[in-house]
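Structure in structure tokens, see below.
The complex is shown incomplete by one protein chain, all other protein chains being positioned as in the whole.
In order of appearance the chains are A and B, and numbering begins at 1 in each one.
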Amino acid sequence: MSTFDVPIGPMHPALPEPLLLKLELEGETVVGVDFDVSYMHRGIEKLLETKTYFQGLPLVERICGICNAAHGLCYTLNVEKLYDKEIPPRAQYLRLVVEELSRIHSHLLWLGIAAFEIGFNTMFMYTWRDREAVMDMLEAITGNRVTTEYSQIGGVRRDIPPNLADKLLKTMDIVEERTKYYVKVALTERTIAKRTQGVGYLSPEEAKATCAVGPVLRASGVKNDIRADDPYAAHSDVPFNVITYDTCDVFARIVVRAQELFECVNMIRTALKNLPEGPYRVKLPMKPNAGEALTRVEAPRGELFHYTLSEGALKPYRYKVRTPTLANLGALRAMLTSKGRYVVNIGDVPISYGSIDPCICCTARVHFVDLKKGKSWVWTIDELRERSKRGRLLP
Amino acid sequence: MSMIGELIRSLFKKRATVLYPEERGKVHLPEGFRGKLEYYEDKCIGCSLCFQVCPSFAIEMVPEDKSRFPKNQTGRRPIFNIARCTYCGQCEDICPTKAIHLTNQFEVIALDKRDLMVK
Partner (left out) sequence: MSFEQYVVETLKTVVFPGFVFIFFLSLFYEWFDRKFYARLQNRVGPLYTGFYGLLQPLADFIKLLSKEDIVPKKVDQLLFTMTPLFTLALSIFATLLLPISSNQGVVSFNGDVIVSILILTFICITVFYAGLSTYNRYAVIGAERLFLQMIGYEIPLTLSVVGVALNAQSLLLSDIVLSQERWWYILGPQALGFIVFVFAAQAELERIPFDLPEAEQEIIAGWNIDYSGRRLAMFRLARNIELVFLCGLAATFFLGGPLGPTIEGYTPILYTLYFVIKSLFVLAVLTVVRALFARLRIDQVESFCWKYLLPLALFQFVLVRLIL
């Protein structure tokens, strides 16, 4: 049977961000897949080198609009490693609260997106409606709905006063109740089960081999969570369970994320109950010490990775970000080409793609386009190594 | 079929959205919302800290007549370009004399770029 190519993207209703999925179809069956993520290059790493550490924070938060709290947190933790100063424990607890809040908002948003990808518009509308409660809380705590910019080098920007904490606890009750409802719907609705069970299969071995991170990895039954493995903010003091599920499909990812919502709610409750007294911020000098620092944070989408190299100057010499979506793209290819186990229909592509909670704009790699020759290409790691040995990158 | 109860309930619920331009009054903003900034020149000491932390270069330091504002010791004062502002609020945080305050005004639209300067 002859095959034909169908491009999904870079502009497509199911994709919020530019990604090209070149699907090779045999009828409706996907037999091959290739992708290109280089439609968006924002040069954030380079821009960060032109800004001081304090100026860089709002920029880092804009790498990803949805997991901005995780990005900001990772940045501040990373830069703080360059100072020899203890961060007050209250700040760490407050950071945890806001990070978990943003995880709730991200997971609810993802639940809506997943429902939208399988054409379940009603659930999409409901989850996004209920997510507003969390967004309002974020706004009340930090001053802005989306780009919270809460974590600051040396602590957090604002305190959570007791009356706001009470309000937050009340919101948590609402979120818990609504999450229970969505879990019930996801578990009992036949059409959701039909569209997600067995779809986007990613075996634990493949998940490990493709370096999947976050909920995608946990849904394949691998216990891996940076919050537990390498505690950063106050995660060592606030107990929580690492949720895993063993069916390795999109359904498992829904269950894992939904169960994580309960964990987030409980973590916020515990953290607010045990909020230590003391200052929420220490003033740090503009210039950190020389050295390098590397931090991992469990963003809503998985392991987030920040690296900085400081010369002791006002500005970083090099800043490097590895976002979870880039790590999960390999897993996506494995999902879409899992031959033998089940047949991937083109109708399964959007939900499989959606199940890694993609955020393409954070991931773009260097892609070379030569307009005169009409060619475009990507350098492999070996080529880059070769060129760096020769001491020059551009030909 | 498991959503039928919720569907029928929401049929009789009030809509979840606010009809924004008509029902502007219903837009609820919390305390500490980061909106358009206000600048109190009588409090400013001209330290230029806000200029240093601004990530989007929205703040510019201009010379100031010292005699008008006795607190201002350096003879320089900031002017703010709201068109460049990202509403991060770092200037408000760092200001030692609370001369900058972010209001809850979020509708910043102007036909002329010059109207977006806070002086």
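In this section, a contact is a pair of C-beta atoms (placed from the backbone, for glycine too) under 8 Å apart; a residue touches a chain by one contact, two chains touch by 3 or more.
Everything numeric in this text was worked out from a predicted model, so none of it was measured.
Enquirer: Kindly note down the residues of subunit B that lie in touch with the hidden chain.
Expert: On the subunit B side, contact with the omitted chain comes from 1, 3-4, 7, 10-11, 13, 15-17, 19.
Enquirer: Since one chain isn't shown, list which residues of subunit A touch it in the complete complex.
Expert: Here the touching residues of subunit A are 4-6, 12-14, 25, 27-28, 115-123, 125-126, 129, 189, 191-192, 194-195, 345-350.
Note that in this section only the chains that are shown with their structure count from here on.
Enquirer: Roughly how far is subunit A from subunit B, going centre to centre by Cα mean, in whole Å?
Expert: Their C-alpha centroids are separated by 28 Å.
Enquirer: Under the stated contact criterion, what part of subunit B meets subunit A in this complex?
Expert: 1-3, 6-7, 10, 16, 28-34, 52-56, 86-90, 93, 102
Enquirer: Touching residues of subunit A toward subunit B in the complex: what are they?
Expert: Touch list, subunit A to subunit B: 51-52, 54-59, 122-123, 126, 129, 132, 136, 139-140, 143-144, 147, 149, 152, 157-158, 181, 184-185, 188-190, 286.
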